[in-house]
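Below is one structure. I have some questions about it.
For this view, one protein chain was removed and the others were kept in their places.
The first chain written gets the first letter, and so on, giving A and B; residue counts start at 1 in each chain.
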Amino acid sequence: MVVYSKKLTVNTKERIDFLRITDEVKKAVKESGVQDGIVLVNPMHITASIFINDNEKGLIEDFKIWFEKLAPKNFNSNHHKPGEDKGYSHLWRTILGREVVVSVQNFELELGPWEEIFYGEFDGKRNKKILIKVLGE
Amino acid sequence: MVVYSKKLTVNTKERIDFLRITDEVKKAVKESGVQDGIVLVNPMHITASIFINDNEKGLIEDFKIWFEKLAPKNFNSNHHKPGEDKGYSHLWRTILGREVVVSVQNFELELGPWEEIFYGEFDGKRNKKILIKVLGE
Partner (left out) sequence: MVVYSKKLTVNTKERIDFLRITDEVKKAVKESGVQDGIVLVNPMHITASIFINDNEKGLIEDFKIWFEKLAPKNFNSNHHKPGEDKGYSHLWRTILGREVVVSVQNFELELGPWEEIFYGEFDGKRNKKILIKVLGE
């Protein structure tokens, strides 16, 4: 059995931003030497998401508008009472989810034809870590 | 360590449809010979979800109505600019999630008493693939 861990550091230009990280995950899978197994990818932060969807900029725009509709940034958050200003970010991350688990097959990340891995940032402009963990044989 | 992979092909009658796939996942677990471990189940498409919930037709009806309320099919999607017509499907899949990871115990899928595995299709009537991956010993 092989277990391989790697951490990426990201720092987005915008507070709310989306980064395609498929290539970084593919690289980690190669480095692991795992032939057949799975890979876990998660942010180490509670204001961010790892998710899989289409690599199309209109969809990314849709996400921003849709999250704002479901959980507006200016809502009257109880989380703001102790001085926080990012109540929305914890809800946006809830919609998109925390982590993904993906198959590794024949030493490669096994994605469907349109599946791409993204990092969704909802409170960026500072260093954040992404954990990649490959398990298999 | 044992790693076993299997793919299912589905083709739904309706564009939006839900298929119970618990038995297919149970079968794959049996085939794997894994005694103790986990199984990953995910669609290989970005307009579909694998999820676990109640096998009750009223709930399935609720899902359709509720998704339409949260992300209506006719919303003004930026994803439609390059000619797509399924912006909603990427958002519906986001709500339901992409994959599930379930325990395997004593050569069997280990679900709670009411847990059932479903494939949620939001742009069907064509062949789609589901990946099942069993890991353990």
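In the analysis below, contacts are C-beta pairs under 8 Å (C-beta built on N, C-alpha and C of every residue); 3 or more make two chains touch, one makes a residue touch a chain.
Model, not experiment: these values are computed from the prediction.
Trainee: Pick from B:16, B:38 or B:131: which residue touches the chain that isn't shown?
Mentor: The missing chain is touched by B:38.
Trainee: Under the stated touch rule, tell me which residues of subunit A contact the chain that is not displayed.
Mentor: On the side of subunit A, residues 1, 3, 5, 40, 42-46, 70-71, 77-82, 84, 87, 90-91, 93-95, 97-99, 101, 129, 131, 133, 135 touch the unshown chain.
Trainee: Mind pulling the subunit B residues that touch the left-out chain?
Mentor: Listed in rising order, the touching residues are 1, 36-38, 51-54, 56-59, 61-63, 65-66, 70, 95-97, 100-103, 105, 110-115, 135-137.
Please note the rule applied: only the chains that are shown with their structure count from here on.
Trainee: Would you kindly tell me how far, in whole Å, the mean C-alpha position of subunit B lies from that of subunit A?
Mentor: Each chain's C-alpha centroid was found; their separation is 20 Å.
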